[in-house]
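In this view, the complex is presented without one of its protein chains, the others remaining in place.
And then chain A:
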Amino acid sequence: MPDVEVNYDDLNTVAKLQNTPRYHDLMKKVDEAIESGVPATMAKLSEDDPEYQLIVECNTLSVDIDNEIGVIHNYIRDKYRLKFPELESLVQHPIDYARVVKRIGNEMDLTLVDLEGVLPSATIMVVSVTASTTNGKPLAEEVLQKTLDACDRALDLDESKKKVLNFVESRMAFIAPNLSAILGSAVAAKLMGTAGGLSALSKMPACNVQILGVKKKNSAGFSSATLNPHTGFIFHSEIVQGSPPSLRTRAARLVSGKSTLAARVDATMGDRLGQTGRAFREEIQKKIEKWQEPPPPKQPKPLPVPDSDPKKKRGGRRLRKMKERYAMTDMRKLANRMSFNIPEESSLGDGLGEGYGMLGQAGSGKLRISAGPSKLSTKVKKFKEKKYGSSGATSGLTSSLAFTPVQGIELSNPSAQAALLGSGTQSTYFSETGSFSKIKKIV
């Protein structure tokens, strides 16, 4: 297929639908059908019925109209960009955009333009403010004319689409009786219109059906925290809005599931009378009622059999550390023991009072025993043992001055003395050098 060079200047090359005979035929038929009113035979639109065919065609037509409006919107936007580039980001909806463009025209000063009724007032404000600082230039006369024509076309198409949808809605009970039994004909028609036909609707999964009709973008500056997520046509339908607010999301999910099933029944024309739909509706209502019931009253739990479960004993480092506080101390151990043939000393002397056992004996001369650090305490490094980056083996106590003992200065190394006591494996009361456990200089 040769590349078609699209002439962007001419609208008709791009937007063709309105000129097709198909479009005109269908619109005429729709007008006639609207005038003729509801058909006399209430039920059973079979596939061969021309009215049914018309409705099916109307659905495809509404989709086509949507596409067409999109194309025209692009066209208008391209042309109007020279004048007011920011408008396309402020007003996304194609029909609203077309209306705004029509009202503004070639005007540079937006205070002279009245946008009431076309846009919500907040958006009007934003648009006015942006227009005052825009870097667009007024359009040439022919370009302006073409743009306004395109706007008119878009609005026309919108009108016809509305007409078609109204017609579909009025016939909805015959097209999809089950679906309209659950949701009502208006919502059902909207769903069908958005989905692009009954068969397209029936092919969608229920989660998508729930989302149909959700308004996507919110204008610049408005918070999206307050708006409900996923509130499409089904959420705003009567049956869901009739339930209490806390249950609405759940109800919407339930309704969309059942209505998808109903749509599938209708697409395959399983039940022309709509009984399935009515049954679904009742089921939905019953379920919503059940959700609102209070929970059953709680029975008091019977007590467990005494001594049936043995107590859970804990172990581990933490428990051992706690037990250390009440453990038998070394002092008490010594006091409890006695050596053979050596009488023990006692607190009141002469065998009266508490006995000291082996406590004061063995010639160490002291009644006290140093407590010693517990095995479980975290080791704290002594400050002077840390290395400050001493590079070599020189100890900090060396000096360049050389003193001999003759000269009468005695330098003692306190750390040497501490090393004597040092290792925890040797206990101190057997040592012959009576040692102090701490050596500290008293100033």
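Everything below uses one rule, namely that a contact is a pair of C-beta atoms (placed from the backbone, for glycine too) under 8 Å apart; a residue touches a chain by one contact, two chains touch by 3 or more; residues count from 1.
Going forward, contacts and distances are computed from a predicted model.
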Problem - Listed names "Thioredoxin-like protein 4B", "Integrator complex subunit 9", "AP-3 complex subunit delta" or "T-complex protein 1 subunit beta", matching UniProt entry of the absent chain - result: "Thioredoxin-like protein 4B"
Practice task
Check the options A:G117, A:P300 or A:G316 and report the residue that touches the missing chain.
Solution key: A:P300
Completion exercise
Absent-chain interface residues of chain A come out as 299-307
